[in-house]
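Each chain you see keeps its place in the complex, though not every chain is here.
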């Protein structure tokens, strides 16, 4: 296929094209780049855990570097928690990173489980960047990134032992997504999701949540949709953890950093008013 | 019940409270007030039809007044079209205006059909304002506004011949709403909806649509949800009209008026890029 | 496959065989043939629009010819309206005429959009007749008719930009049909349906509707089934038009023509008593 043909297959709607364009165009976004430069694990997600308040003190000239390093520690900690819930993964198993960004979590997974990991993303820029990282880390035989839509990955039915989405489900319809994951996972395979979702209990999307949607051109789902879509697709939860309290420190620290983008307040408001959760779900394919 | 008890019954969630607060607090909003002052029909919706371009010309000192008057003509025209689709309504029938705002459409409906009209809104300010208008128009015996939630109106099962929502469905869950409407309508009763909805064909909520959501603290639904929720609740469409092309002139004119609020560009972008429809649906209760 | 094997694949049930036999055997039916002879567009549907009453006057010997010509004008006008709702079709797109009869609408669509059109029908006689017409019109490279069941067309998934059914849905289960259409249409593709459907509001099938069912061995669906089946198959309406008032003149004229078959009164009764609609639905594949 020509590259245009590939592109029109991967990017099916105007919405998907605008999401892809957003991520293709923020190549210099310091909030991802500067943190990744620390140790070569480039993430596209947020962090969890208390931050070390001492980074805010000390010499002004290195203050921002200390903050960046601490933020990176928290986002890597988040990825570690996600991988903890993948269960028992063998070197002969295959994993899928759905919405793989710059590839950090995939490389960590390969390092931990010594197994094949494929990542897919609709940003061609991210595919290139992440594959280059795999080369740098010497794992490019086992870890590969593809310019594919996670709703239609092209991988074989039942080929995956585990799949994760790390803050990427807000770009897609959950029923479509979990139909594809249900197809990809072997019987008994595990899916792990970390996501921001809005709280049905406080009602519709709050102003703060819509602000986040607008900022990232994303479509944050209510908590209830996750369970409806999992249940409809033979994915049955075994763990659900509310990480909200654990992610607030990350945002408080980020608000004080040089890489703040202005969206920090919306996140902090949304989490604190209870209209938004930071949720981890682990579910089994039955 | 005490007024606090009533309030907690009508406003069940934090989200509903914030919506009510928004409408209670924009009492001086000129975009509704100044247009309504022209002839005493106060609307809370947008207009349809071509505007008379000559209003933009002529003496500067009356230019804005001419624009305002033309905008009001367009919003009243929209209400007239909505009422056209209510079908055959008799003086002995009862109608419901669900999300009645300042009451303009209810008063027009009573004028046209000579029947009882009840309006409900979760803004106590609007209830008071609209009931005062009914007194002014001499129809307060037949037209009454209530501080009630349209998801739980308290009216009798099967008591309504017709119900409409004029740009109010983006504040509620459609399945909950149409379950209540299905209960309220008699067999063969008619429901008419005019709404902005986002276009599933272009994909998820575009940036422009999220901006509108944030501006009004509303939750714009995709077009598909309307048909799913109607179908699930024994409401079967008989007319669906895409009013998008007919509402763009209203927004173009409003953008040039003194009452522009800044959200005009988001509407125009969304309509023009095809990510947003202005849709009329008429459906029968079966 | 042998022709018997093909036939048993296309015609799966006794019902389908009886429908095919009906259409194979009414080869000389003047109501379709005489109208088609006028300009070589042979239709198998009814007309819309006011007729020119003057055709009933004037010389007796040409009166019937004038009526036939006027009826043909109305049925061609109906096909033109159907094609109007197909949206933006490019020469590189593909269209499907599901239940293509003698092929008139397919030939009109090719003429208008300059694109490939395939028609399917379970009457082998119609396939032959329609393919011959395509040759006559010089478009047989682009317009082809096939002896296939529209519930199982064999065309590629996602291969069609547009599909229409012009009065053919009463021969099949709508859920099966729209499952197949949903498979065939590309994302964002358009489906247009013109059909007679009975009115849920007046209740079950009236005597007049059952008479039509018996006459054509068809199974007229209630209006509600169309929306349930569309909604269940990712087809979301954008236009619904009640053409009932516009089709009554055609039947009044036909009742006075030489090609009246005796079923005219049942149609007129059903439309006038409100137990039957002539409905157009345009829907998008999402």
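Every chain is named by a letter (A, B and C) in the order it is written, and numbering of its residues begins at 1.
FYI, contacts are C-beta pairs under 8 Å (C-beta built on N, C-alpha and C of every residue); 3 or more make two chains touch, one makes a residue touch a chain.
Everything quoted here is computed from the prediction, not taken from an experiment.
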If 3 of the identical subunits are displayed, how many subunits does the entire complex have according to this structure file?
6
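Just so it is clear, only the chains that are shown with their structure count from here on.
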By CA centroids, point me to the most central chain in this structure.
B
Could you say what rotation angle superposes chain A on its sequence twin chain C, using C-alpha positions and rounding to the nearest 5°?
120
Rounded to the nearest Å, the gap separating the Cα centres of chain A and chain C is 49
Where chain C touches two or more other chains at once, by residue number
187-188
Chain B to chain A touching residues, read off their complex
12-16, 18, 171-173, 201-207, 210-211, 213-214, 217-219, 273-275
Using the touch definition from the top, list the residues of chain C that touch chain A in their complex.
187-188
With touch defined as at the start, can you tell me which chain A residues reach chain C in the complex?
12-13
